[in-house]
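Here the structure is laid out as structure tokens; the discussion comes afterwards.
The complex appears here minus one protein chain, its other protein chains still in place.
The block that comes next holds chain A.
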Amino acid sequence: MALPKSLVATLTPDELTFLAEEDRVQIVPLFSMTRVRLLSGIYGPFQPPSATTVPLWLALSLKKKRKCRIVPPEWMSADRLQALLKDEKENAEGFEPLPRRFIETSKVLLDLASDDLYSPTMLRSLLKDLREVRQAKIRLGLQSEGVMRGSYLQVTNLTPLELSELKPFLVKAMGMMQSLEPRGDEEEGQGNDGALGGYTQQSI
């Protein structure tokens, strides 16, 4: 098949990390080099004490060669994360707005550049707490009455990674619910996509 089944439903965490690696990050190079022109832009010059902005993948590749120090994003500090965690816990109704790819970014930074972070263990546990608080909220939200009834869900401030975890389940569930609904108004535009409720419709 052109696209493996496992990739059809949603983007995988690896692919999301790939996207996160396109984001820009500040580095302090430990070597000097003139500017380099890549497809996505011109980066550099790399001159030791002064910082420069590069895509995350470039920063990580330099980091692996011990040629730079990555300046962690502003939200990746214990203080900020503690504040975010507190807000997240207090906000029972919704989710706190977080950087779009905070899970992916923090994961690769903790894995590959933990020596550039201030107290990485602390950060790791804070990020884990933050993620678990949000996951608990998601689970609670899904249990509430009526979420599965319609075919619409507001998911503001959830990050793409969290959404991609949920998407296959939600899409499937919504398809099921739709096919169980009394027929009538859904005649137009009704495809018979075998992957989604099509079978159910036939067998009912």
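Structural remarks
Definition applied: a contact is a pair of C-beta atoms (placed from the backbone, for glycine too) under 8 Å apart; a residue touches a chain by one contact, two chains touch by 3 or more; residues count from 1.
Quick note on the criterion: contacts and distances are computed from a predicted model.
Here one chain is missing from view; checked against "39S ribosomal protein L28, mitochondrial", "DNA replication complex GINS protein SLD5", "Ubiquitin carboxyl-terminal hydrolase" or "4'-phosphopantetheine phosphatase", UniProt names that protein "DNA replication complex GINS protein SLD5". Shown as candidates are A:L58, A:I103, A:L117 or A:L130; the residue that touches the absent chain is A:L58. Where chain A meets the missing chain, the touching residues are 1-3, 7-8, 10-11, 15, 18-19, 21-22, 33-42, 44, 57-58, 61, 150-158, 160, 163-164, 167, 170-171, 174-175, 178, 185-187, 189-194, 196, 198, 201-202.
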